[in-house]
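All remarks here apply to the structure that follows.
Note that this complex is displayed minus one protein chain, with the remaining chains in position.
First chain written, first letter: the chains are A and B, and each begins at residue 1.
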Amino acid sequence: MTLFAFFNNLPSLLVVVPLMMAPIAALIPISQLAWAATLLATAVSFIAAVLLHMLTGAGARVTYYLGNWAPPWGIEFVVDSATSFVLMVITALGFVVTLFARRSLASEINNGDLGKAYGAWLLAIGGLSGLVLTADAFNLFVFLEISALASITLIALGAGRVRRSLIAAYNYLIIGAVGATFYVIGVGFIYAMTGSLNMADLAERLPDVANSTVIYVGFGFMVAGILVKAAVFPVHIWLPSAYSYAPSAVSTLLAAIATKAAIYVLARIVFTIFAGVPDLTIAAMNWVIIPLSLAGIFTGTILAIYESDIKKLLAHSSVAQIGYITLGIGVATTQSLTASFIHIGNHALMKGGLFMAVGGFFYALGQRVTVYNIVGMGRRMPITATAFLICGLSLIGLPLTAGFISKLYLVRALLDDQALVIVGLVLLSSALSLIYLWKIVEVMWSNNPAYNDRDFTEQPALYIPLWMLAGANIWFGIDSSFIVKGAEAAARALGGGL
Amino acid sequence: MIMAFLSSMMSVQTGMLIGLLTPLVVALLVPILAVRSNWRDAIGPIGAVVTLAGAIRVAGAVFNGEDATLFIVSFAKGLDFVFTVNPLGAIFGLVASGLWILAAIYSVGYMRGNHEHHQTRFAAFYAVAVHAAMAIAWSGNLMVLFIFYEILTFSTYPLVTHKDSRLARNAGRLYMGILVGSSVMLLLPAVIFVWVTTGSLDFVPGGILAGKISGTTASWLLALFVFGIGKAAVMPMHRWLPAAMVAPTPVSALLHAVAVVKAGVFTLLSVVVYIFGIDFLAETGASDWLVWLASFTILAASLVAMTKDDLKARLAYSTISQLSYIVLGAAIASQIAAQGAALHIVMHAAGKITLFFCAGAIYVRAHLTKISQLDGLGREMPYLFGAFFLGALSIIGIPPLGGSWSKFYMMVGAADRGLIFVLFVLGLSSLLNIYYLLEPLQRAFFRPPSGDVKIEKHPLTVIPPVVTAALSVALFFFVDIFAGFTRLMFG
Partner (left out) sequence: MTQPSLFDVLLANWNYLIVIVLMMSGLFIVISRYNLVKKLVGLSIFQTSVFLFYISLAKVDGGTAPILTDDPSTIYSNPLPHVLILTAIVVGVATTALGLALVLRIHSAYGTIEEDEILAAKTAAMEPRYRRGDEAEADALAASEAKS
């Protein structure tokens, strides 16, 4: 009976299990138990996501009515190939980073607060899963805010080590709330014109009312709001501080999955809700998304080159990588969407690995990791440093790593679309990213190690999850069929672009 | 005789696996055996011999027209991770594995003689670089080639910056900057363009681009390839070569004879012969501009070489010049010239590695790096300078040294296509080579010794150059084997 119920309610489990476990984890007094509860919840989520991925394999769509109320009056969760792909990424990374978090969070947050941290952790993961699952425009706002508030709490938990995390959290709160409210305004306009909130229903109704300014404005507000959460230039400014001052495990989690969910939502808005209004969406892609993506790519890369704090450097690099993903969405062909989804998966692996490695360095050093005190780390902490190198090479796009596959598909999609200038810019930024990565690599294996007085024993609890991700980078660089097939199915499910 | 023995011992597939994996095995064993330095230093040459055996087996199969393919995994529809040996690849594989034996022995003598640190790291990455070179030689399509081209760049970085000095680090930055920058910004889009336009990246005799693109597009695409393949050191992508001289000489010998630069020109030649197709280039004239650029590089690099007093720097510019011979051979777009270019890969490798071995041996034994310091040393180190002489003659292109053949083929090819000025360029370049390569010898033999120079004995650094010098002579007489391969290049 329970197994039957389990299968029938798979989509909602992805949200309900973390949400239910969150207060439990928060109330457990023993932090190790709270961690175990969190791990259990993320494991269940991951299993559910895998099952859903198998179900949607042949292009099928899984729909789930919350409370058995049929849409368009009820709220439904819809899982198609695109959703299941992103869900796999979210839950898989959620699980691996939770493994990493036990030691890492314990060293950076007061023991008394750990339970509550895990509660917020689960709320964030559950919120992001719900964000991706929901097929109701307003429900999306709710999950947007759930995940945002949980993320803010997690970021602010870094205050024990560096008080600037409070400011970063506060700024994220203000900007994020403004963005979410913009999204609500947009939904309001759309609702006013169509009377519906369900995504599929909107897709049917919008073409009839498409020619009014109200729809244009509504679309604009919705997209603008989501761009804030997705950290697209120029509303990305909350990201560098937020990611660099948060606790290590939190940075890893957020960098790997938070913005990806928002980018997926952007794709949903453009390709599902407004599928019948191509004039509007094409104009938005060409005049807004593509230029902003390029701007983000270069801003992120150049700021990363000049940054000496490693976490901030990686955060700037994340802004650039998000630019690649949104560029693929902006070009809006099936091939470019495939490339975007491939990069959603690969970047989660890369950035997750990089931030985990930095978390390992932070654990050993006890102070902010910069290019000055990472000198000679290659020899002191070889396991962590080599994993950092692998993920870094993946970031540059060395062949036989996952990052190369992303770059390959993106450039191919752009060349197919004859966007030669954009190809040139993408490759230029890729070459530039070598500079900031090599800056770190050079220093790590140089001859004069800093700090002879600390204990640099590497903790298996920290480097095993790290090597899971680094190994995945190599595996998916050699045999990328799983990610590529999933991404192709995702792109097709989104309607194959415009 | 050897072939029959090897054929009975292993299949073609096994030969390929041995050729590709043995260097990796060496790279793994070196750190494990690091405690016993004698064992660690022995696996290099032993691994090289095994690799050469595999390469010979494979080359034999290719010569007989057998299929030599090793499939690993499929990347995407129509794009496989596969190794296929074509005649050009067989040649390069033989060169890489054969010279690795001598380079491995030499580097043991050099590193010990110089009391270098980090010998384990050095030996391990050396092996990885050779593996990458073998993989490039035997790559089945342009994508696999690109993959290992990049891996070669990254695996040679620790070798270039081996000394860990500020100079080495800056040289490393220039090295990575030029090679990775050019490959990411120029070579990768060229490869993907070919993929998008023709739907395939396979190496086919006669090329796959004929009829798919116009002549002007072909010119631009060729430009992307030429400047994207930074390892071929066509000007202005040549600056990394002299900068990389900061590395220990075994690395320079490897870089300038065996792995890196030959990988570069091999890639370019493969692209010209198997992607563009010689006939397509001849019809459309898409490579005419390259004839001029290559000629310019040949002469300009030779002129710069004449001004250099540092021996390794002079040899570096000589290498740039000689690489452009191969580029020129490819650009002339005639079969004979392309054959000459392929032959030059072999001849130049043997000759240049001799010169570099000698330069390194002089440094280890007498601690001298400048040509002006070499006065009168010929009497003290006769074998070394004798080998240097033979290597220089090969580079200059005088019979009975192997280099004369490749030059001859290229001249015939140029005359065939009516490019008379190329004959002048080749001739003038030979004259310049005579000047800057024989000057060290003239100083060594015909001048009185300048001061008191203590010469140490390091036999392991003298034997390899003597062997490679003899090889350069032997190649003159046994050119038929390689010439046969080159004829097979065109199907």
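List of remarks:
In this section, a residue touches a chain if its C-beta (ideal position, glycine included) is under 8 Å from a C-beta of that chain, and two chains touch if they have at least 3 such contacts.
Keep in mind the model is a prediction, meaning the values are calculated, not measured.
Shown chains touched by the undisplayed chain in the intact complex: A. Only one residue from A:Tyr170, A:Tyr216 or A:Phe298 touches the chain missing from this view: A:Tyr170. Only one of A:Val44, A:Ala159 or A:Leu437 touches the absent chain when the whole complex is considered: A:Ala159.
Considering the complete assembly, subunit A touches the hidden chain via residues 138, 141-142, 145, 149, 152-153, 156, 159, 161-164, 166-167, 169-170, 173-174, 177-178, 180-181, 184-185, 188, 191-192, 197, 308, 366-368, 370, 372-373, 450-451.
FYI, only the chains that are shown with their structure count from here on.
By the touch criterion given at the top, residues 73-76, 81, 146-148, 150-151, 154, 158, 164, 169, 172-173, 176-177, 180-181, 184-185, 188-189, 192-193, 195-196 of subunit B touch subunit A in their complex.
Against subunit B, the residues of subunit A that register as touching in their complex are 393, 396-400, 404, 407-408, 411-412, 415-416, 423-424, 427-428, 430-431, 434, 438, 442, 445-447, 478-481, 484.
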